[in-house]
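All protein chains but one are shown at their positions in the complex.
Chain nomenclature is as follows: A and B, assigned in order of appearance, with residue numbering initiated at 1 for each chain independently.
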Amino acid sequence: MSYILTFANTHAAIFAEKALLQAGYPVGVMPLPSGIKAGCGIALRVTDHISSNTLLKENNIVVSAVYQASANLQGTVYNEVVL
Amino acid sequence: MMSLLSNCTSGGCGAKIGPGELSKVLSGMPVFGDPNLLVGFDASDDAAVYQIDSDTAIVSTVDFFSPMVNDARSFGRIAAANALSDVYSMGGTPLFALNLVCYPESMELDALGEILAGGAEKIQEAGAVLCGGHSIYDKEPKYGLAVTGRLNPNRIWRNNTPAPGDQLILTKPLGIGIVMAALRGEMADEQAVQAAISSMQRLNKYAAEKMHSFPISACTDITGFGLLAHAREMAGEATSLVLYSSELPYIPQAYTYAGDYLITAAAQRNRNHMQGFVELGDTPFALQELMLDPQTSGGLFLSAPKSCAQELLSAIQEVEPQARIVGEVLLPQKLPILLR
Partner (left out) sequence: MTNIDCIGQVCPIPVIRAKKALEGMGEAGGVVSIIVDNDIARQNLQKMATGLGHQSEYVQKEKGIIEVTIVAGEGCAVDSCATGEDSGLVVAIGRNTMGEGSQELGQILIKGFIYALKELVPPPTHILFFNSGSYLTSSNSNSLEDLRALEAAGTVILTCGTCTNYYEITEKLGVGEIANMYGIVTAMAGAKRLINI
């Protein structure tokens, strides 16, 4: 699960996790990585950021930003992905 | 109950005859010329591969050693996982296994029962069958398996065919030998020992399954000869390998133990054998020792094209969370192994 979804507030994160779980999408919870700024300290990990994002839009849940995590020589790097 | 370790010298893959001594002995052996033998011991590959017909080949390997842990069931699991590993690292599927047992007359049979139960667990987990074996009395217990598997002869993962530009992945953390040495010296932290046992018991099956959907140019498993020796085998004549020492996954306490000289005799033998093939330079001593550290039931060390290495790593990390990209393959340089 190498895509990270961030949110402006915790309610959004909570609703998002619920919606994704209900729809059967693989989703994991993680504390917001130190390299990323967002309103809420909880971020979600997903495998498919495109379909996850579509599902959340249908549920009126706003995703602040999407990042792709990749391991490189210095550790994990988060690159913002534009949808 | 008498401790399994009480009359054992250096157990596990630390007991392997040194690579230098072994090749001296093997160089005098006759060369067998059967065209069906696709992989024999001339290239020191992980297992033997013999072709049966156009899409079937048999993989055959054998591995056994004396205990390195006190718990009989864990020892059985580790020895079996270690033996099965060579089939996975060639890209094959284990079919059946035979037990190899040495056991002291004076030791209680309960412990032997536990060892065999551990082995049977792993054979079952591999989807293979246990179909017999051989046991003799010996002053030191030893256990392992002779494993037969199948392989598509067109999809063999050899251990010395990496392509320049490929990236190198290691699936399990290093430091097993060092942690076991610390355990022998009664200076090992319980959590480090658990981490080592957990790693040794894990079948390479899961990582191998992830790898089958990717183009793998070379693959081997890390054994008692240590990472550097296997890297050198992989480099062969046609490439040089660069290893990023700061990217190597290892059991954290092993770094400290290595710095405190809680190291093995096998690592020193491995170090002697690597003279002239690698420039250790100013790599920190503890990292050098980790790269020479003998692994028991070690992880897979593989090379894959850069274009899919990251995706392959993510897939492997689902089953081996400590897997890392640890280096890359270059055209031949001054030395077969470079450290950065």
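We adopt the following convention: contacts are C-beta pairs under 8 Å (C-beta built on N, C-alpha and C of every residue); 3 or more make two chains touch, one makes a residue touch a chain.
Treat the numbers as computed from the prediction; the structure is a model and nothing was measured.
The omitted chain makes contact with just one of the residues B:Ala126, B:Ile156 or B:Ala196: B:Ala196.
Summary of contacts with the chain left out: across B:Gly113, B:Gly127, B:Pro215 or B:Pro252, the touching residue is B:Pro252.
The residue touching the chain not shown here, chosen from A:Leu5, A:Val27, A:Val46 or A:Val66, is A:Val27. Among B:Gln268, B:Ser307 or B:Gln333, only B:Gln268 touches the chain left out of the display.
Residues of subunit A in touch with the missing chain: 1, 10, 13-14, 17-18, 21, 27-31, 41-42.
Subunit B residues in contact with the hidden partner, per the touch definition given at the top, are 9-10, 181-182, 184-185, 187, 189-199, 202, 251-253, 256, 260-265, 268-269, 272, 285, 318, 320-322.
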